[in-house]
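Here the complex is missing one protein chain, while the rest keep their positions.
This part shows chain A:
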Amino acid sequence: MAHDLHLKDPMTEQRLFRNRMLVAIAVVVLMLGVLVARFYHLQVVNYDSYRTQSDKNRIQVRPVAPTRGLIYDRNGELLADNRPSYTLAIVRERVRDLDATLELIGRLVRLDDSDVEKFRQRMQRRRPFEPVPLRFRLSEDEIARISVNEFRLPGVSVEAELVRYYPRTDLFAHSVGYVGRISDRELANFSEEDVRRYRGTQSIGKVGLERSYEDLLLGEVGYENVETNARGRVLRVLERQDPKPGAALTLHLDSRLQKVASDALGDRRGAVVAIDVKTGGVLAFVSKPSFDPNLFVTGISFNDYRALSDSLDVPLFNRALQGQYPPGSTLKPMMGLGGLAAGIINAETRIKDPGFYRLPNDPRIYRDWKRWGHGDKVDLVQALAESCDVYFWDMAYRWNIDGMHDIAARFGLGEKTGIDLPVERAGLFPSREWKRGARGLPWFPGDSLNAVLGQGFVLATPLQLAVMTATIASRGTHYRPQMVKAVDGVVLPPEVLHHVEARPEHWDLVFKGMEAVVYSVRGTGKKAGAGLDFRVAGKSGTAQVVGIAQGERYDSEALKERHRDHALFIAFAPVEDPQIAVSVLVENGEGGGKVAAPVAREVFFDWLSRPGEKSAGLPPVTVDSEGGRLRG
């Protein structure tokens, strides 16, 4: 018992315990102090930086794409609309297993290999945390299926987007054009400012007015601060700076006239351009065959694109703007006026046409299209009416190429018209310098004979021919052709590029000749005025597709359809006070008067038979310093 007592001393043990516990309490207090200090450090000292950090976590600045400007025809009919479309998009950073996610989506919505392939391409050039579109144009059903499975699909979202829609499908494909997804190449060429402006925007104008007016149509990007959770779902919008919608364009184009011109051309390949004589506004702009621009908006499928690009008829080719054709005899009125103005010919000039022409000291024989000639006393009016070649050859021989080149340039040939459409072709009107530079050859007198008839080196687009015709119709005022009439309701003033100086009686004579084309007994374009209660002035033309050897007669039946001549016709009406000028091209149509003239007739009939619809006659403005007189 004593041993035990010695070992167990309760008082000592208790004191020992108390000492140890007091030390422990001191340590506990010290450690509590550390915790309190830590909270103070985090929540008071560094409060601001952690606050920012947590806000950055949840708040994301998202660009809000502006609504693309709408495009209307002159009567307010919508040609380019925006329609809501639902897009399935993926934020890569939020997806753990991309393949599994794609697999699951594939079971919920229709997803073909090309969708996935294109998605993977887009993934290559995405910005961090940017939603990358996977499928466009989801149906209501598909949206519902995705929504139900939302919780299984982190990082996957359905985004509503306004997508371009062209209600008239193929009717305005070559004028309004279309938008498409921004391509790699476009993205690579973006400036820093462009990158900012296109944040949130998926589309860019590719062709036509959509492209040339891209800057105005795009609008200004807006921003919103959204709160998202850790999985990237947007929970609410905290702040929003609205985007500024793009400008609305009102075109000179008339939807009904466009349809009439297109129908008149029917299934033929060709182009029709109609221009308002008083302003240079383009009233109809047809190139056929056409295509449905809606196919391109969210990315055309491989098969659709192949069908369009492989077609022999090249529907994607804008014949009115880029097709360069030998204008043939349609140049004769302009050349006649040039000859009159230059004093080479006058109203009394008459020539003998035996059916061929021969340059002095040259054994070559130039054959008139009419084998037996047009008679012994052919004057300018008859030469125009019957399209006498010899008359113009004679004039060309007495004139020179520089004078012809000069007058052609005044009417807009051989240079771009300056229309507000992209990728216009300039055509060609040769000159001495051009031939020396391009061919390394001097100018031969025979070249002039070809040039005066719009053959040889001469090339022009249907648009250029329409501008030329409108310049004749307005007695020399050469307006810049213009597709857009007004931007956001503000009317753009017409622009005079040149003024062709000639005496009124010279214009009268050319008008008379062109009128005779339509109304004289042997006129080549009688179909252009058939059954109209106003007077039409025109000129037919034929452009050779394949060269024909000297003196050889050709048999059109023997040629394949695509080797036949192109049919051309230019015209304006009414003669007394011209309102509208038209050029018509029918590929492989052979006779201009036979095939192309009726198309012009339909255009005139529709446009001039409408009650109370005449050109607004806006005051013209000139920008060309060398431009001559203004025409009020």
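Keep in mind that, in the parts below, a contact is a pair of C-beta atoms (placed from the backbone, for glycine too) under 8 Å apart; a residue touches a chain by one contact, two chains touch by 3 or more; residues count from 1.
The definition used in the following text is that contacts and distances are computed from a predicted model.
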| item | value |
| --- | --- |
| Which of "1,2-phenylacetyl-CoA epoxidase subunit B", "Elongation factor 4", "Acyl carrier protein" or "Peptidoglycan glycosyltransferase MrdB" matches, in UniProt, the chain that is not displayed | "Peptidoglycan glycosyltransferase MrdB" |
| Candidates A:Met31, A:Val237 or A:Ala530 - the one touching the absent chain | A:Met31 |
| Residue of A:Ala160, A:Leu187 or A:Leu235 in touch with the missing chain, whole complex considered | A:Leu235 |
| Contact footprint on chain A, counting only the chain that is left out | 6-10, 12-14, 16-21, 24-25, 28, 31-32, 34-36, 38-40, 42-44, 46-47, 49-51, 53-55, 57-58, 227-231, 235 |
